[in-house]
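Shown below is the structure under consideration.
With one protein chain withheld, the remaining protein chains of the complex are depicted in position.
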Amino acid sequence: MSKVVSMKEAISQHVSDGAFVYLGGYICRSPSAAIHEIIRQGIKDLTVTRANAADDFDMLIGVGAVRRFISTFLSLGVYGLGRCYRRSLEKGIPHKIEVEEYTNLSLPLMLMAGAMGLPFLPTKDLAGSDLLKIRSFMGENKYRQIDSPFDGRPTVLVPALTPDVGIIHVQQADEDGNAQIWGIGGDCQVGAMASKKVIVTCERIVSRETIGKDPSRTIVPAFKVAAVVEEPFGAHPGYTPGFYDVDFGLGYLYQQASNTVEGFEAFVKEWVLDLPDRTAYIQHYIQRFGYQGFKKLQAKFDYGYPVSYAY
Amino acid sequence: MSKVVSMKEAISQHVSDGAFVYLGGYICRSPSAAIHEIIRQGIKDLTVTRANAADDFDMLIGVGAVRRFISTFLSLGVYGLGRCYRRSLEKGIPHKIEVEEYTNLSLPLMLMAGAMGLPFLPTKDLAGSDLLKIRSFMGENKYRQIDSPFDGRPTVLVPALTPDVGIIHVQQADEDGNAQIWGIGGDCQVGAMASKKVIVTCERIVSRETIGKDPSRTIVPAFKVAAVVEEPFGAHPGYTPGFYDVDFGLGYLYQQASNTVEGFEAFVKEWVLDLPDRTAYIQHYIQRFGYQGFKKLQAKFDYGYPVSYAY
Amino acid sequence: MSDAKEYIKPELMACCGAREISDHDVVIVGTGFPAMAANIAKYTHAPHATMVQESGVIDARPLRPALSVGDPCLNPGAAMIGGLVDVMGMLLQAGNINVGFLSGSQVDKFGNINTTCIGPYEAPKSRLPGSGGANPIGSLARKILIIALHDRRRLAEKVDFITTPGYIDGPGAREKCGLPAGTGPSVIITNKAVLRFDPETCEAYLATYHPDCTIEEIRANTPWDLKVAPDVHPTEPPTAEELRVLHEVLDPHRMIRIYEQRGYV
Partner (left out) sequence: MSDAKEYIKPELMACCGAREISDHDVVIVGTGFPAMAANIAKYTHAPHATMVQESGVIDARPLRPALSVGDPCLNPGAAMIGGLVDVMGMLLQAGNINVGFLSGSQVDKFGNINTTCIGPYEAPKSRLPGSGGANPIGSLARKILIIALHDRRRLAEKVDFITTPGYIDGPGAREKCGLPAGTGPSVIITNKAVLRFDPETCEAYLATYHPDCTIEEIRANTPWDLKVAPDVHPTEPPTAEELRVLHEVLDPHRMIRIYEQRGYV
């Protein structure tokens, strides 16, 4: 049963104002094209989460789409602090988002708990830090502390997260939504499986037969998936292993632009609002930086070996 | 740093009397050759675990190598109940093993807890069953029940398991122990990672470069691995995807033999004690069933496609 | 091709199972009966049902009948293969499994199932395999279908050991011990009848009797005072379409006959 739709349809049908959204990626396979479409559609009041957020989250915060952020970290990597994130929290521009803060261990564990139907999980980090002293919109349920009934040790328990929708970008998926990745995983599988439904955006749609030739690569099964969008270069300016490199040049442009509110707004206008879809985005990229610049991003040829599942 | 040794060395150096041993596999990739070597070396008083134990565990119990079994299930599949297991528990032959019983959800979760350094995990099964009324050698620590501090619901907590040594059979590994699988996983990765050290037996040793061509297939990193044994057909009469089929014929012979103590002992003599290693085992197999019978087990040619991790 | 109206009891039972499956259901199947029932559903009214094996396999495309849930033939062509924590955790425990099949050496009137031991646990008359996936499936799948041989030994007033909880000791018991709301056994499909559970008492009652069986015979072979539904009626025989799928697509060699040898007549 094909679930293939356009990005416009996927976002308008499955992401509503006020939704709790998991956005996959870790520089690797960020669903940038989906985030741009969320911005174009003017969706508001989102609760967003992922470990190690980057420029994509910064932009969502900058346009005012985010109300709440279950976070561990937000930065622009080599380009330093997230400018929109800072403006929001330091100056309330465009508004002050609410942040519930965890770590790159505890937050993935909370998504894993959600994915596995566990009500909560113990975590060995957080203890002794001021992260336990601050509680935001999750209140008392940010965490609970118990003495372990096994050995009496003080133990921090963190609750399961179950986002309304998870959006991930993967290398390939079939029309039904069976989604395959390789390379750096981040919290992509647990985040998607924790979500009530999943939007899969992918570099290429492949046949169910191709999926079946290597089923151990599948991270989300079709029945969890509500929409499939074929979106080549969908993670740019992030990267997708085997497809294209990270684009430090555009990252630098974003940092420079987002130093000021005006610069940020001009960047969003140029790269998001004035472009109807990712095809237009790529064309704009080629116009700005030349086909040579676009071509340079493409992955070199470096294939591995096939395996057999036969008996 | 090569850790490649013979099966004899791997077992004698890393499995001692009284050890707590995780044995991977789920019909798929059972470490049968390693188990035969444990029997040949006369190792005793083992505590063993895995979800869904089969003929391999039945044989270990039959020879008297097992003192304690953290279990979920033991059967011979299509050939019915495990005969040695029954004789042990019903008649104390050769002795009555101690069994701590869980399920195919809770036991893998306990191994996952061990693998992830979590002291315990909540599990949603077990509640309301008589499995909560029986406690064996783990006593009060078999499980604990609490009211969830988040929502007050009664919640069963099961403790982490951390075996002394995990033994897994995989498709391929490098000399240092980076181990790769594809196909049915069972509780192999969590069981191995929960263990303090790991013995990897494999169908083929490959170069570190080959591992690096597809690192998402690796389930155990080298630094966890104490020994690597190249042991083709090491899972027989179980199977290894891409290498050989399950051998129902030998499974039937085992069932027939193990109907009686005498038959079982003759089977163990013929297929384990009288054969010094797996090479002799395969040669004996070919002598008994013909090269044609051996050849029939080999997997058909049915390879998938390669992928690239390049940028 | 065999006569389209001819069928054996195990085929009828498999059809009874198939009819409990809805389109788009995710079904955790073992081998034999459950796999056959799920396949009948998939080839008739539930083409979008997804079959899952606890060993880690989702939407397998086996080219021969799988003889275990870890059978080699489940690997090539599957949509996804992980491990036990993926299927039992991410699928079952997280509430993604709609239908599970169970069977056991003993099944009692509350749908409790025993696969652990006959006789006392510490000194069993007969030691059985244990829970395996049964307990979590019975605890966490939305809808449980129980397959049983209908006699006074396999059915019980009370099982010797609750390996897998049905309604335990009656109304409210599942909720009280923390099992998820909206779960619990839905039906017991035997070789004589289909039993369902009274929402008031949680006791299994006679819903339909198979065409060659009588209510008296069924009550005589049931070790508790089996209530009979006011609208009790004969079990619907396999439809022509169900039989066509069974005989032409799924089981042309009628391998399902082995269940007759095991007493499913």
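Quick notes on this structure:
Just so it is clear, A, B and C label the chains in written order, and each chain counts residues from 1 on its own.
We adopt the following convention: a residue touches a chain if its C-beta (ideal position, glycine included) is under 8 Å from a C-beta of that chain, and two chains touch if they have at least 3 such contacts.
It should be emphasised that the depicted structure is a prediction, and the values quoted were computed from it without experimental measurement.
Across the complete structure, the visible chains that the omitted chain touches are A, B. Considering the full assembly, A:71 is the residue among A:71, A:162, A:180 or A:255 that touches the omitted chain.
Among A:11, A:28, A:60 or A:268, only A:28 touches the chain that is left out of the view. Although one chain is not displayed, chain B still touches it through residues 1, 114-118, 174, 178, 193, 208-209, 211-213, 215-216, 218-224, 308-311.
Counting over the whole complex, chain A has residues 26-28, 51-52, 71-75, 77-78, 81-82, 85-86, 89-90, 101-106, 108-109, 112, 123-131, 134, 153-156, 182-190, 239, 241, 245-246, 248, 302 touching the chain that is not drawn.
Keep this in mind: only the chains that are shown with their structure count from here on.
Taking the mean of C-alpha positions as each chain's centre, the chain lying farthest from the centre of chain B is A.
Chain nearest the geometric middle of the protein is B, using mean C-alpha positions. With centres taken as mean Cα positions, chain B sits 37 Å from chain A. In terms of their C-alpha centroids, the spacing between chain B and chain C amounts to 29 Å. Residues of chain A found to touch two or more other chains are 117-118, 213, 215-216, 309-311.
Looking at chain C, one finds that residues 57, 72, 75-76, 81-82, 85, 89, 92-93, 140 touch two or more other chains.
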